[in-house]
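Removed: one protein chain of the complex. Kept in place: all other protein chains.
Labels A and B are assigned to the chains in the order they are written; within every chain, residues are numbered from 1.
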Amino acid sequence: MSGADPTLAETDWSAGTAPATGASLRGRRVVRRLARNPLAVSGFVVLCAALLGGVLAGVVAPYAPDQVQFDAAFSPPGTPGHLLGTDDLGRDLASRILFGLRSSLEASVLAVAVALAAGVPLGLAAGYLPVLDAVISRLTDLVLAFPFLILAVGLAAIRGPSLTNAALAIGIAQIPGIVRVVRGETLRLKALDFVAAAIASSASDAWVLARHILPNAMSAIIVQATVAIPVAILGEAVLSFLGLGIRPPQPSLGTMLADAQQYAERAPWTAVVPGVAIMVVTLAFNLFGDGLRDALDPRGGGR
Amino acid sequence: MTPTRGAVPPPAHPGPAGADASTATPPAPASGPVLSVRELSVRFHTEDGTVSAVDRVDLDVAAGEIVAIVGESGCGKSVTSLALAGLLPPTARVEGSVRLRDQELVGAPERLLRPLRGRDIAYVFQEPMTSLNPVLTIGRQITEVLQVHQRLGRAAARERAIALLKLVGIPSPERRVDEYPHQLSGGMRQRVVIAMAVACDPTVLVADEPTTALDVTVQAGILDVLRDLRTRLGTAVLLITHDLGVVADIADRVVVMYAGRVVEQAPVHQLFARPRHPYTHALLGAIPTARRGSDHRLREIPGLVPVFAEPSDNCAFADRCPNADELCRSSTPPLEPVKGGQTTNPLHSHQFACWHPTTPPVEAR
Partner (left out) sequence: MTTATPRSTAPSTPGSRQPVEPAPPVLELDNLVMHFGPVRAVDGVSLTIHRGTVVALVGESGSGKSTVGRCVVRLHRPTSGTIRLNGTDITHLGRRALRPHRRELAIVFQDPASSLDPRLTVGAIVGEPLRLLRLAANRRQREQAVVEALRKVGLGVEYLHRYPHELSGGQRQRVSLARALVSSPSLLIADEPTSALDVSVQASVLNLLTDLQRDLGFACLFITHNLPAVEYLADEVAVMYLGQLVEHGPAAAIFATPMHPYTQALLSAAPLPDPVEQRERTRVVLRGDIPSAVEPPSGCRFHTRCPVAVKRCAVEVPAARQVAGRRVSCHLVDADGSGPDIRVAGQSGTAGVPALRREEASP
């Protein structure tokens, strides 16, 4: 039991000896708290399904994503053999969704990785060294002044459409968010006594950052990343929709949406299916991320 | 002792002629206690299980009396104080009875409790900075209390606010009334909080660690204010603290709590002179006084405070008590008066809950 709540005493089930468990107790607590949150659990389940589906698309999908079948074009959902229907070229939507998910996840994970790779060190530096803080904070403010999607679109347009460029653009646009969170955590942790104790034992700045500050900031970073992924998924979808991201024949949820525009009246499912897929995955990540944040939150005794 | 409207309350109980505030004896309980707590129990339902925080506490406070609840962290004293006016979070289940004059508070609906808070029972907490709103002047915060509960007009409320600031010993109150909390020191802020608390002349003032966050030279002043209010307004004061020095300074009666239960209650002089419960004994022995090197080690209490999910039938202190035996571990000792110590109201005598009380007096200091 954590001793964080002053109105309830520290536990001692057998007088004198402390409970004999390690960090697993904390991890188990977080998991337990998550498990009690039905929204977070459903988000997690959907996430896993999406991830598995995307990763195993080659195995699971009934058809190849670009397999054209003109005679089956515009089949509505429920048609035997095509659970979610087909598009204008007779391509199976269910299969395309799976492969599209894979691309979306690839792009968004790459984007968040870029954001973390740049944002975490910048955030640490800004929080720990006041001199650098002035510069870094002004830069992040500058980037934040641009609306996220405009920035992403602008960057992608400069570099030309491709999955990597889209991921890069989105990642760069997400850097300020990461920097903000990491800087805040660094400032908070820097003031704690255990950091002072390390410095008094001759710890260098690098030691303090790597050994004390970064590990303790991990919860906040993980939560931020979990929430950044759906933003990236949406971002990729938008970019692809605009033709600035994934190019055909590689399937992408965004391009599926874009192509479906012209057939909206005749075969609405060609737009609805990818749209709902985007919505469900994004929602799942958000619910899980929120649940994770609540489970790790100090108010619930997580720290 | 009816609240007077719009004027500074007159001194209610003149003490013995010539006595100064620090030694004035409290007025004798007129017709019984103004606050009466019986079998108060509080259970919290948390995600990690149930916790029994307070277990069958009995307590009385008479008008003009200062009763101190003493204990260490986890003893349930703060929870008890919050339970009185229904200030606990929804995860708490409160059982038992709390009677404020003739009004039963446990289980009373919000619409009955809300007007009582501030008017009949008022609180002073530990942190003066978080008790005051930083964007309002202190005058405004006091008049707010007056306007809500007593419906005074602005001018009358302001006059009374100034009078209240003077009552708690703030110099130049006419100037201070328009200042903001950050312009005052910690001690001054706590006086303002006390002024707000007594603005409507409450029957009971509950002060939860009112001096813990203050410097020791400021603490004496706050204790003087509380003592003064007790004498002049006849307010009953329930003081929660862990500091036995504060208790020795100001309390009339002391209630010692451990693991959610009352283990000893007594008038203050008797408690310090001849404590009966081993925990009280240990607490007094843990306070450093003598010089080291005189072979006098501070008394330690091995082990940790237990947390009970359900009230159990044993002495809560048994695991840490040097005198504990099978009896202690298998049944809860009842609260009983010391031999020959009965008074008409059993709650004003010296009572303790222990199967094997200590009898020798505490070592002379």
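Here, a residue touches a chain if its C-beta (ideal position, glycine included) is under 8 Å from a C-beta of that chain, and two chains touch if they have at least 3 such contacts.
What you are looking at is a predicted structure, and each value in this text was computed from that prediction instead of being measured.
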Item checked: Full-complex contact with the absent chain, from A:Phe74, A:Phe146 or A:Trp207 -> A:Trp207
Check: Which of B:Glu95, B:Asp224 or B:Glu336 touches the chain that is not shown?
Finding: B:Asp224
Notebook entry, point to check: Which of B:Gly32, B:Gly153 or B:Gly245 touches the chain that is not shown?
Noted result: B:Gly245
Margin query: I need the residue numbers on chain B that touch the omitted chain, in ascending order.
Written below: 22-23, 72-73, 184-188, 215-217, 219-221, 223-224, 242-249, 251, 268-269, 272, 282-292, 294, 297-301, 304, 365
Next item on the list: Mind listing the chain A residues that contact the chain we can't see here?
Entry: 2-4, 10, 12, 18-23, 25-26, 192-194, 196-204, 207, 212, 215-216, 303
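As a working rule, only the chains that are shown with their structure count from here on.
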Note to self: Taking the mean of the CA coordinates per chain, how far is chain A from chain B in Å?
What the structure shows: 51
